[in-house]
Structure formats: C-alpha cells, structure tokens
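First comes the structure, then the notes that go with it.
Note that one protein chain is taken out, while the other chains of the complex remain in position.
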Amino acid sequence: MRIEKVTEEAPGVKTFRLDFTDDSDRERFAFGAGQFGEYSVFGEGESTFCIASSPTRKDYIECTFREAGRVTSALARMEAGEVIGFRGPYGNIFPLEEWKGKNLLFIAGGIALPPMRCVIWNALDMRDWFKDITILYGARTVDDLVYKHELDEWGKRTDMKLVTTVDPGGETADWKGKIGFVPTVLEQMSPTSSNTVAIVCGPPVMIKFTFPVLEKFGFDSEMIYTTLENRMKCGVGKCGRCNVGSVYVCKDGPVFTYRQLQSLPPEY
Amino acid sequence: MRALQEKAKELLESGKVGVIIGYGNGSGERVRPVFVRNSADVAKLVSDNRCRLNLSTYLFKPELKKIGRPAIVAAPATVKSIIQLISENQLKSSDVVTLVVEDDAVVELGDNASLEAYSASHPVVFPPFARKEIETIAGMSLQERFKYWQDELSRCFKCYACRAACPLCYCERCITDNNRPQWVCVPSHAQGNFEWHMNRAMHLAGRCIECGSCTIACPVGIPIGLLTIEASRIVEQEFGFRPGLRCDAPSALSSFKVDDKESFIV
Amino acid sequence: MENSFEPKIVAFVCNWCTYAGADLTGTSRTKYATNVRIVRFPCTGRIDYNLLLKAFEQGADGVIVSGCHPNDCHYTSGNFHARRRWIVFRQMMEYMGIDMRRVKFSWVSAAEGAKWAEIVNETVQEICDLDPSKEFSETAIQKVA
Partner (left out) sequence: MTFITRDNLLVFLRSIIDSGKELYAPQLRAEKIFFLPVKDVSSVVFDYVQTVESPKELLFPKVERMLSYHYVDGKMNVTDCSRGQKTADRVLFGSRPCDAIGLKTLAEFFRQDIPDTFVQRRQDSLTVVSMSCAGSDENCFCTSVGAGPGDSTGSDVLLTPVRDKRYLVECLTEKGKFLVESEKELFDEGEEINKEEYLTKLLQTFSHKEIAGKLSGAFNNPIWDEASLRCLGCGACAYVCPVCSCFDIQDEGNSRKGDRLRCWDSCGFALFTLHTSGHNPRPTQSTRWRQRVMHKFSYMPERYNLLGCVGCGRCSRACPADMNLKEELNALDHILEEGRQRVEERQ
C-alpha cells in the first residue's frame, strides 16, 4: 500500500493514511471496526497494528503507531509516496449491530486510542444507531495525547461528550482537561451502567484498574468490551505466541468482553 | 556423599544459606540439578563423576535468587567459573557458599584466596573426545576446517542451550536477541549459525573456563565447546592470560598492552 | 576472464588518521584502484568484528581495516583495544576456515596518503589472485536449505 499522508500525532507517534497500489485490492478490501493488519517494511519485518480508520470511510485505511522497535522505527522514517506491505484484515470486530439503541462509553489510555478511533468514528458516522456517546481519554502528558485535531473536533460536537485527562504532573499551564489517572477520573464521572456498553482499551495496568470501577457502577461484564494486543507474528493462529489459554488473540480476538477475559488465564 | 549431605543439613539448619544448588539422581543414569531448601531433603544430594554440568549458571536465575543465599556443589570447573564471575564483578565470594567434595570430605571455599588456591591446584581436564577433536582440527587445512564447521553447525537449530548452560553467558539481553541492529541473523541457516557461533566464541574469548557445559547441553552433539576453548587458547597464547584463576584479574579483551604482537598489521 | 574480475572491497577506517590519509591521497591526485568503498568510523575501537562479517555476507570480496598508528589514537587507546580484538578475531576466523588474506589490517596516518594508495592497490591485487569470495557467497553459505 502507498503512504498518502503522514500525520505527526505526538512525539514518536505517527499516523499513516494508506491507499492501495492495486485497484482491484481496493475494490475487494472490506473490514470491520476492531480488526488489525500486519504492516511490513521490506528488509525489516512486519508489525501488528489495528486499523485506526472507520470502515465507513472507504478507499483508504489509517494506522497509528509509536516508534518503538525495528519495524516501527523503519516506518517512522518513511514518507508520503513510499510503499509498505500490508496483510489483513485479521481478527474479529466490535459488534456494533448489537449495540444499537444503547449508550456507548469509550475509555482509552495513551497509544490505545487508535484501536478505538476506528469504532468511535464508525459509531459517530452512524450516530442515530446509538444514544449517548461519551469518550474518556487519558494520557501521561498533554504531549502524549494523540489525534489532537480530532479531540478538538469531538470536544466541540454537541451530540457527544469528551473528557480528556492527563496523569498528575503531565499537565501544561493552559491545560483545560482533567488531571488524574483514567480509573480515578472515571470514578468521578460516576457513569451510569443502565443500557450502556463500555469499551476499554489501554495499557495493561490501566485496564486492570478500570474494570473494578466499572463493576462498582454496576456494569455487567458482558457489557464491557476491550481489545487485546499480544505479540503476534502470523496473524492467522499458527505462530503460537498470542494465545491466552486456548484462545488466539489474532483470530478469536482482538475484541473480547470482560466476561470472556474472566474465563481466561491472565496472560495478556 | 554422606559428608555432603551432612554439610548441606548444617548450612540449611543454621540459616547460613537458603538453598543448596546441587546434583541429584535424574532420569535413568543421568543426574540433574536439584535445589534443596529443606534439611529434610538433603538425601537428594549426590556427588559422583556424573556431576559434570556446571551449576553456577543457576546463580543468576531470578527464581532461585529469591529463595535466599545459595550454596553450590562445585566441580573444579565450577570453582573456576565462580572466580571468573567474581573478576567480572558479577558476584562476590560472600554471595555464595562454594562446596567442593574431595575424598568424601566437603570443603567450603569461603573467600577469594581459598577459591584461587583450589582453582590453581585443580586444572580442568578435557574429556577424551575433546582432546581428539582438538588434534584433528589442528591438522586440517583451511578448506577442511571450513567444511568441518559448516557441516557441524548445519545441525544447529539455535535452541540456545549452549547459552543457557554457560555460566558466563549472563547478559540480560544477549546480542542475538537485539534487532537494532540485527548483528546475528535469527534463522538457523548457515549464515545465521556462523554468526551466532562466531559471536559466542568472541564474547567468551579469554573468559571461557572450559567446563564443557555448552557441549554437554547441545542436544544435537555439536562440539561447540571447541570454539570457545580455541578462543581462550588464542588469548592465552597471545596475551598470557588464563581465566578462572584470579579474582582480581582484568578482562583480557578490555585491557591491552602497548607491545601486543601485531605482525599482521601493515 | 581473469582480468574482468573487479573485487568489491570495503574499507572500515577511523576518522582521525586513515580517513584523513585517504583524503590526502585524493587531494594529492594520487591514482589508485577504485574498488574500495570507504566507511568512516570515529575510531578503530568502534569497528566491530560483526561489521566485517556483514561486509562479506553482503558480497564484499575483501575488507581493509585501518586506523591511527599505536600511540596516536585520538582517544588514547581505541586502537590498542581494537588490535586485541583483531588478534583474536583473525585466528578465530581461520579456525572456522575463513581465509584471512581477504582482510587487511593497517595503520595509516593522516600524513600517509601514499601508503593508503599502496595498501589499496596491494589489497586489490591480492584479492584478484584469490578469486571472488566464495566462503560467504550464497552458494557456500546457503541461506535456506
């Protein structure tokens, strides 16, 4: 796929907009919110990211990554017009159909907004399917917040509510959002659990402390969704490293309900 | 054997150590590492000529470090590796109780001096196969050696048992596990294997105490110990340096002499 | 056919002496073989032996490693450390059956432009006599069975 546009989201975090080099691939390609792909730089290897754009926006896909390892560093050096490899889409999807008529509460931390952005835009593009849409997004510092332009846009919209927060010490002088860890801010928001689906994504430690808060407010574990990211190589359930118990994150996930996670060993 | 078990019991009961790293009976005729934490279990400890795997590699295992101060049942090579580890600042002689068994008496080597004295009086003897192989390889031409090693290394599937068994491979992240840059190709094709074994030898040059653990550990029977033994032989011949003898010895490849021989440099 | 073989030679050199020396060769308009590709390092102490392996694996027929003369190192002792490693590395390579005539180690100072040209010419000639590097080419060291 060809890189159409590169957006610098935060220090070390970039978003690529990718277009197919082959027209027939573009025609054929379809995916659902929550799925991921294997992006590759020839000579460096493959890396796994969620597709960060909404399936309702055709003709391109977007992915957001943090420069961390060998492949992501190589990707970060690339510019618009260059070509990268892509396999996918793999994995399961968020069941938006099932959520019709419900409130949606998105809770994301740091670099985990991209996998959720896909489903957020998907929901916003089908706004009439859902009732209230709330997003709680936190990062370590103001700098680390990704999609700043979209956060502004979401903040201005009247048909949804956006709460942003940064960890204590990560604020700047003109920061207008909240200060505090995501689970703490969530508790202050005292979310209603009635007719509400919570979608949680973030670093393992955030997830660990967020689930109990949601349970405290009466969320049923069936109504809490998350997307897991384990190390993967093949994406098709063969290479053997992403499994959590007998479940493969790459083909049975990455989307799981908290209920499902409770029945799995804590190896994620 | 009795003496060892009694000593182990005494050490555990006095609270001097938390775990005895020793040998016990294993599958069939084999011995295996055992970790005795309770004085009731000292009967598990055995000591005989099957006890060859150098147990000092376990001194760095996090799960064992948690249990408490270890005592280790040591063969001559084990003592040498402990000295080498001390010289590389990875260990202090007080961190571990080193037990050597001689004529069914157990001696505790508690300080640098006693470790060094023991090491000096107990040279490591290569098993016969190694001596034979060393001679064979020495008699080969360059092409024959190339073929020999390509052939031997072709069996390598990079399980890294050699690295795991080596007491001196203690890096938290091995060069082969780094991919920026990828110095060592990951796959176990000829090129990747050559790179891995060359790096292993170079990293152990002047450090290998010739315990043979890597060769014993190798599941496919590659005499990989010969590579590190050769590297150490070169270091000894060129720089007069033998590892595993002195606790305050400098590291051969991070020191130098102004008059090191350089006949090959124009 | 022998005449058509143009060996690829990679030179790993230190910034302070040999690179400056090679520069001098150029500025003094000395002609020498064009088979060499120079890679500049801060010091010979930085020239990892793995770089030599990689050079051969990527198709080099010969390698030159060169830096400041003993006692002239910009960082006092980088070349002494490098020398110890080379001593071991050379013999290990030979132990594993690699012909070390393909690797030339030298000390070339910033003033020795002529020596640099001489070393390059000499190396090219010697490598030509050895034929293309076989040990590391894909036929001998197969990548995939």
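The letters A, B and C name the chains in turn, as written, and every chain counts its residues from 1.
Operating definition for what follows: a contact is a pair of C-beta atoms (placed from the backbone, for glycine too) under 8 Å apart; a residue touches a chain by one contact, two chains touch by 3 or more.
All values reported here derive from a predicted model rather than from experimental measurement.
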item: Identified contact with the non-displayed chain, of A:92, A:230 or A:257; value: A:230
item: Selected from A:40, A:92 or A:221 as touching the chain missing from the view; value: A:40
item: Omitted-chain contact residue, chosen from A:11, A:168 or A:204; value: A:204
item: Subunit A residues touching the omitted chain (full complex); value: 40-46, 68-69, 72, 83, 85, 203-204, 229-231, 233-234, 236-246, 251, 265, 267-268
item: Contacts of subunit B with the absent chain, listed as residue ranges; value: 26-28, 30-35, 53, 57-58, 61-64, 152, 155, 157-161, 163-165, 177, 185-189, 192, 213, 216-217, 219-223
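Keep this in mind: only the chains that are shown with their structure count from here on.
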item: Chain closest to the middle, measuring from C-alpha centroids that were averaged per chain; value: B
item: Complex contact set, residues of subunit C against subunit B; value: 48-50, 53-54, 57, 70-71, 77, 80-81, 83-100, 104-107, 119, 135-136, 140-145
item: Subunit C-facing residues of subunit B, complex; value: 137, 142-150, 183-184, 187, 189-191, 194-195, 197-199, 201-202, 205-206, 227, 230-231, 234-235, 238-239, 252-258, 260-262, 264-266
item: Complex contact set, residues of subunit B against subunit A; value: 179-180, 182
